[in-house]
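A short worksheet on the structure shown next.
Only a single protein chain was left out; the remaining protein chains are all shown in position.
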Amino acid sequence: MDILKKSFKKSIWVFHLSTAACNNCDIEVLELLTPRYDVERFGIKLVGSPRHADALLVCGSVNAHAKPRLLEVYRQTPKPCLVVAFGSCGCSSGIFRDSYSIVGPLDKVLKEEDPDVKIVYIPGCPPKPEAMIEGIVMGLGAI
Amino acid sequence: MSKEIMKDLKKKLGKKITDMAQPREKRIYIRVEPDKTPEVVEFLFLKYKCKFCTATGIDMREGIEIIYHLAREDKNMVINVKTLIPYSKLEIGSIGKKIKAFRWIEREINEMFGVKFIGHPDMRRLLLADSFPKGKYPLRKDFKHSDVTDEDYDYERSGI
Partner (left out) sequence: MKQTIIPLGPYHPLLEEPEHFKLYVEGERVVELDVEIGYNHRGIEKLSEGKTWDQVPYLVERICGICSTSHPMAYCLAVEDLVGCDIPKRAQLIRVVVCELERIHSHLLWVGLAGHFIGYNTVWMWAWKYRETILEICEKLTGNRNHYAMFKPGGVRRDFNKEQIDYGLERIVEMEKPIRLLTDAILDDPVIHKRLKGIGVLTKKEAVDYSALGPTSRGSGVPWDVRYDEPLDGFKDLKWKVIVQKDGDVFSKGVVRLLECFESISLIKQALVSLPEGGAIDADIREVPPGEGCGRYEAPRGEVFHYVRSDGSNMPYRHKVRAPTFNNLPTFKASCKGETIADVALITASIDPCYCCTERVAVVDKNNNEKILREKDLLKLSVDKTKSIMKKLGKTPPLYNMEI
């Protein structure tokens, strides 16, 4: 079993960060933890530090103020790690794409830092909680 | 009721007002000279029981127009104080010096339009990143989104 498969075999822990989003996706991420959806039953757990995380959930079109912080968090995450781009903003910077303060989208920013980064895209504005769960599961399946 | 407020304001502010209009029942627009603006706004906030809503900067090509929006809640009225600052002399007295509520909006107008607020206690950037190039003002009409791209940001200054 190669290291990639081994590292994602058990429960994945996720760290969530928002880089210039409208915080709707962020709320929906929290929604996943609450009784209706309760992703902790699948072993997906939100953790307080990127150093404990297997996956990063990134919501939002990346702006210039948040970009260095995003890269710092990405560097702190142990590799191999999965990056989940949440919502239209995470996938393509969405409606804010043309703005002067946006330097994203997310994949462009992360690929400059690490060309081998693994990104799962979950489009939607905001994606439904069911879609989020499915997206993460499909992402893991692809590995 | 709005007529009374108009009359009352005219009586109390007198010659400081150069123009006054009321396009809708609940909105009053007053025009004043830049050097009288802090005085008028402070009067409205401190003596006339107005609540601070916000201030708007507008690039009018010949200068920057600043509108202070104040609301008188018990009379259900929004009073807008307008002033035009010419490009040749982009400065105006600070209201935030005296009234705390105005401090943040003055910081925002400063970074977005380059208007200097004389006497403001804390004139750092508010919304723009520290790495944003100096001397560019995003909300002016001659600024385009494409004027600042990823390469123009100086990430050395972002404080990490």
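Lettered A and B in written order, each chain numbered from 1.
Criterion: a residue touches a chain if its C-beta (ideal position, glycine included) is under 8 Å from a C-beta of that chain, and two chains touch if they have at least 3 such contacts.
The structure displayed is predicted, hence computed values, not measured ones.
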Displayed partners of the chain not shown (whole complex): A, B
Contact footprint on chain A, counting only the chain that is left out: 15-28, 30-31, 34-36, 46-49, 60-61, 63, 65-66, 69, 73, 94-96, 98-102, 125-126, 128
For chain B, the residues touching the chain missing from this view: 23-24, 26-27, 29, 51-54, 56, 58-59, 67, 69, 71, 73-74, 76, 78, 80, 99-101, 103-105, 125-129, 138-139, 143, 145
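Operating definition for what follows: only the chains that are shown with their structure count from here on.
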Length of the line joining the C-alpha centres of chain A and chain B, rounded to whole Å: 39
Complex interface listing, chain B residues touching chain A: 128-132, 138, 143, 145-150, 153, 155, 158, 160
Parts of chain A lying in touch with chain B, wherever the complex brings them together: 63-65, 67-69, 72, 98-101, 103
